[in-house]
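Here the complex is missing one protein chain, while the rest keep their positions.
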Amino acid sequence: MMQHLPILQVIVPLLAAPLIALLRGREIAWLATFIVTGVTFVISLLLYHQVSESGARLVYEIGGWAAPLGIVYVIDAASALVLPIVTGIGFVVTLAARHLVTAEIDQRDHPLFFTAWVLTIAGMLGQVTTGDAFNIFVFLEISSLSAYALVAMGAGRDRRALPAAFNYLILGTVGATFYVIGLGLLYMLTGTLNLDDLAVRLADIEQTRAAYMAMAFIALGLFLKMALFPLHFWLVPAYSYAPSAVSALMAATATKVSVYVLVRLMFGVFGIGFVGISDGLGTVLLTLGIIGAFVGTLAAIVETDLKKLFAQSSIAQLGYMAIGIGIMTPAGLAAAFIHLFNHALMKGTLFLAIGVIGAQTGRATMRSIEGAGRQIPMTMTAILFGGLALIGVPLTAGFISKLYLIRALLESDLWILAGLTFVSSALALAYVWKIVEAAWLKPRPEGAPDLHETAIMWLPAWLLVIATIGFGIFASPLINGAVQAAAIFFGGQS
Amino acid sequence: MTSLFAQWNYFLVIILMMLGFYAVIARGNMVKKMVGLNIFQTSVFMLYISMGKVSNGTAPILTGDSSTVYSNPLPHVLILTAIVVGVATTAVGYALIIRIQESFGTIEDDEIIELMDDADAASEGPAS
Partner (left out) sequence: MQDDPVIRVIAKVLIPTMMLFALYVQFHGDYGPGGGFQAGVIFAAAFILNATVFGFNRGRHVWPARLNLMAITLGVLLYGGTGVATMVLGENFLSYNALSDDPIAGQHLGILLVEFGVGLTVAAVMVALFFAFAGRVSHVRLLNKTRAHEKAQAEAKGTAND
């Protein structure tokens, strides 16, 4: 059974999804989803354990066909690090989905909602697990198509979810199609789609114009998918008008998986020796990353809607990941992986906590949380901790990411960028303070609806808060994992 | 000149691709956007299928004759998958357009943006 884990990671949710569609009644649909996400979480932990224990990469040949003829699923240090993020967040958010979805989605739609929910998780897991470039596209579309449907489900409460989902669909499809164009050029050049095989064959023919074009198309497609500035315009409406549970799931995982795929293709396939990577991509990522960090943070400061505020802040945080990748050193890539992990925890916390408010007031705005600190202390404290981690306050996971990112920048003598990174993350204090001020320092306005919370509401967010603080204090396993993950892309281990 | 003309299939693909992409970007009508998206995707399908053609190659069905030259079947299989994905995308897209028409009464981009801005202003209300 253990040798089948890489495929089980993907097919358990993939095959469970249609079964959930057949279920009737919301409780059963939720319970089935909860069990499925729990099982995938356990599988990903077992995989992480196997890989970190042996240090080897697990290769699973589908249909018994070896690479490069067949499709293989590969678990190495990098994918083993990303899988638990996706499944773990999926598990915790599903726990919260019970009350969030009950509050926001029509009861008859629950089985189909959870079908799309499980499919989007399965798609993300597939993208991380597979070792075949075209398979990545298929899973990318599985997760995206279900995500469009999930975002559109927000229309029950706010009809603006529909145009948001439509724009997301258009841009998402354009991004995926760009990826396929790039892949077509690569296939014409090499005649293979297996990631490892591509890397080997590209080494012989690289530095041709067609290879540059392929790289540019793939990178651009994935920039769109990961919402890198200036291709981020789909993200804010899509995340803010989606149902709360969907916002939490997507904000914490969807863009992270695209970041991972970008790293996998750029470093794992083209390799650091490829001129387009070392010269072109690095500069592009550093420039767009730092601009994105400022644009996102400044937009978040002036925003009054909490979901939009934190969606804008996601743009900034993705900018930091882009900077980490753009440094083009093992330390930088490790910092990007650390931030990818920590940001998933923080954004999961924040969107789950906002969901508690949103489920009661419709939309969580600055006005609707005035004085809320005394009415729903656990929820607001979770938001506070998430915000502190976003700034990068010591003892939170956010501090570790910023520390490693700035250290990696300084190692490469990028002093100005290090300074700018520090300034932009300090600016995050402004929007977190805005929330603190509204929630604790202002009285609850007269006539405002009373907010309430129960343990089942705040528990999921607090699970992630505990994880955020836990990985802030006991960071060494994560750092080791990230350093190992980065090492495989720099020839540390084949 | 001959070498340029020999690759006419790629020029066709590029022309179609740009036509489709232009429609996606420049058209405000959502149905036209979807049509553009489909043309854009179809051009990529053509890119893959034309690359699979081996000159003088026959359809890749085993003839039993070892001297037969076959075309490459793999791009066809890939595109079969991509077509299915395209159909699904189109279906989701039109489903969204229908819902948008039902709740907004229009499928023009700019009119919807106006309606959304109004709703934004309404939901924020007067500053406290």
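Letters are used for the chains, namely A and B, taken in the order the chains are written, and counting of residues starts over at 1 for each.
Criterion: contacts are C-beta pairs under 8 Å (C-beta built on N, C-alpha and C of every residue); 3 or more make two chains touch, one makes a residue touch a chain.
Bear in mind the structure is a predicted one, so any value in this text is a computation, not a measurement.
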item: Hidden partner chain, touching residue among B:I15, B:V31 or B:V84; value: B:V84
item: Hidden partner chain, touching residue among A:L19, A:V302 or A:L441; value: A:L19
item: Absent-chain interface as seen on chain B, which is shown; value: 59, 61, 80, 84, 91, 94-95, 98, 102
item: Positions on chain A where the hidden chain makes contact; value: 4, 7, 11, 14-15, 18-19, 21-22, 60-64
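The criterion applied here is as follows: only the chains that are shown with their structure count from here on.
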item: CA centroid of chain A to CA centroid of chain B, Å; value: 26
item: Contacting residues of chain B [partner chain A, same complex]; value: 17, 21, 24, 30, 33, 37, 40-41, 44, 47-48, 51, 75, 78, 81-82, 85, 88-89, 92-93, 96-97, 99-100, 103-104, 112-113, 116, 119, 123-125, 128
item: For the chain A and chain B complex, residues of the former touching the latter; value: 134, 137-138, 141, 145, 148-149, 152, 155, 158-160, 162-163, 165-166, 169-170, 173-174, 177, 180-181, 184, 187-188, 193, 304-305, 363, 365, 367, 370, 445
